[in-house]
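Removed from the display is one protein chain of the complex; every other protein chain stays in position.
Chain naming follows the written order as A, B, C, D and E, and within any one chain the residues start at number 1.
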């Protein structure tokens, strides 16, 4: 079916305020296409700006979790939340960051039982606890992560990324946001 | 029990970067105290800045939902998510905005069955659908809101505020964030 | 909204049989008002009488749990069951019994993660297990309470109060029972 | 396995206060045995007395729902709550009251989809709504029952019996209450 | 109510292909009646044949779990799945295999908390984990069964029987399959 980008329409890059056009334009240049989320949020520039700032503050941070681990949190919680846009888009990034063409499908389909290293399992268990049953989140969950060797900075990263994508997933569900075609194949086949 | 502000500690206003100290300082001056969420997020200034920007873009917006309706979305979804900080803090604001000393307790305790006007019920039902069962969110949910007279801008507001507090609630659960004492009584007794 | 006391109407004190009028009258005299639950159950005097008897047998008992601990069980399970009448009315009593103006909001909003003493946590965990997932209740739940130092008499109190309010909560949901205005503020401000 | 009557022990008929010994004795004489619930609650005479009063006020009531319909509510909700004592004991009574040797097994195993008359289905649907998801109980549930022809008195009966057995089921789970052997066969074979 | 055998009709023994008529006929001769499941699946002989083959491969296997233990898995998971046909029909077989007239009602009504031997509890816990929350099934579940002394062959039996009745239960729900009258009483009364 010819699915629309969003239930609430989408802007073109040209319609964005200068700072956002430049910022999103740089992403588009690197990726080869404009990820739909930016065009779909574009009708609310202040919200899009805060979204990009929050995303970058957590996903581009240099210390703490590795880039692949950050994407692992995103794909695991987006899988648990059944968010198609985030699973497809961040699944692509996870494949690239982890240099593993299968990891995104395995993590997104079943984050609870996918085989992972001990550290990755601790990260994903912490993220799932906060994503799916936040009311039952207790000191025990923090302690289990510490026991697995995560620092408090890393625990914060896991929790804050989980929280950010609790928001992103719901925005995507609200819009019925369509993933760009390009994401589906990224990181699946070796570049020749 | 002498509960700490956050599992991850809290900064003082003085420790914040200039722009944030000024921004949070202005809020504190108006409220008479510094809401704990700002001090607890203060160890990550970039995240706090994005948090404030996102919050203001949605909660201070002049058109669309009324201020009281925006707080209604926050309290209903925070109640469904069992988030103590957001229920207590935004419950206080809702009481003030709605000029109703009972509404926050009634909405937070049971957002599903609390008696509301038709428009408020449509707002809360839309918010709960996205907050609690996002995977099952469908065009039907949007249509029901439109049938109740909400515009697409208002529907976006409901959805985006729900999404923002899906994040905020989880940050508060992560930190076991303690509400300021002042919030508990605000809006409950008439100012003389 | 001008909400009715109950979907099924309410009697006045005068309409009750003598024994109940006297009994409820004494409560009203002490409280300063007639709690709505009595007027709403009044159309079925035999049921109201049994309700009062069961309530008093468990909530006025002199040995075992303290009065504040009994109310803690009520507020925790009524919070988990999202029962507005019981949260507002017994929240008021808990504030008074525990001499803590914040405890009711904190326990009712999130009984699973609220910070409590070890003994209180054991009481609340036992109550939640029986209130929310009774089918999965096992000897392990009893053992955990015993390990925390509860006697079998105290364990019975926790379980029986939880059971009584599983009933009360559902009666209140059936009636959409409205809490009296007076309960909202009781125990929140120090008496001068 | 030689299962005990209750985790908390059981009294003998002789150990009960006079009024209860007489009252339970009359039941035992009619049934041919003392139902375990009375002996297991006997260590708390005031609670047992209130339990019997509440039970009789609702289950022995002459107007409104038929006796068989009252037991239908008990078996349906006790099945949904997975309460072995109540399913086995009240299943026996339902078989006798409804003069149907199969109805209890069918209703208890799956109250949601068991084939029933329209009136019975309305009764069971109302009961299940209140028993299983009380927080989501709304005026719609009442309206559906009215549309099926139930009077407000009958709706109250359904709701109040559901509430009473929300309590009874949890007491039985608390005690791991063992059904008497006699209940298993009652009403299954025609008396010759 | 005169309930039909299946929403999709039922064939007679004569209408089955020769091999199935002979196979089902032998079962009927032994039981004294034709279990409805065979006549209800008869409109799809290839599916019925595979169903019988799968059933016999697992339920008639000579090594590993005892016959009674195999039926225990069926009744426990069918109870958790609220499948009336399988609870009634296999409940009858369990009563006979376990020589216990009460076990089926107790296991089917509440497989989570029914008192069992340690080995039986391990079998039922493993089965319930896979039946009810398959996505969360982990190596821990297998390890707990091994710790209770189950061999890998026995663990396979438990898992595969659970899987087979996840299918059978859903077929019965699809058809609203009616249990034969004969099953209700089988194994309840001692043969004289």
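Couple of notes before you dig in:
The rule is simple: contacts are C-beta pairs under 8 Å (C-beta built on N, C-alpha and C of every residue); 3 or more make two chains touch, one makes a residue touch a chain.
Predicted, not measured: the structure shown is a model, and the values here were computed from it.
By the touch rule given at the top, the unshown chain touches A, B, D, E in the complete complex. Residue-wise, the contact with the chain that is not shown comes from D:110, picked out of D:6, D:78 or D:110.
Among E:39, E:130 or E:186, the one in contact with the hidden chain is E:130.
Looking at subunit B, the residues touching the absent chain are 135-138. Mapped onto subunit E, the interface with the missing chain covers residues 7-8, 44, 46-47, 49-51, 53-54, 56-58, 81-83, 130-131, 134-135, 137, 139, 142, 152, 156, 159-160, 162-164, 166-171, 173-174, 176.
By the touch definition given at the top, subunit A reaches the unshown chain through residues 1, 3, 79, 82-84, 87-88, 101-102, 105-106, 108-110, 112-117, 173, 176, 181, 184-185, 188-189.
Operating definition for what follows: only the chains that are shown with their structure count from here on.
Common neighbours of subunit B and subunit D under the contact definition above: C.
The rotation relating subunit A to subunit C, fitted on Cα atoms, comes to 120°, given as a multiple of 5.
In terms of C-beta pairs in contact, the better-connected of the chain pairs B-C and A-B is A-B.
Spacing of subunit D relative to subunit E, judged by their CA centroids, is 28 angstrom. Shared interface positions of subunit C, i.e. residues touching 2 or more other chains, are given as 82-83, 110, 112-113, 135, 137, 173, 176.
The set of touching chain pairs reads A-B, A-C, A-E, B-C, B-D, C-D, C-E, D-E, using the touch definition from the header.
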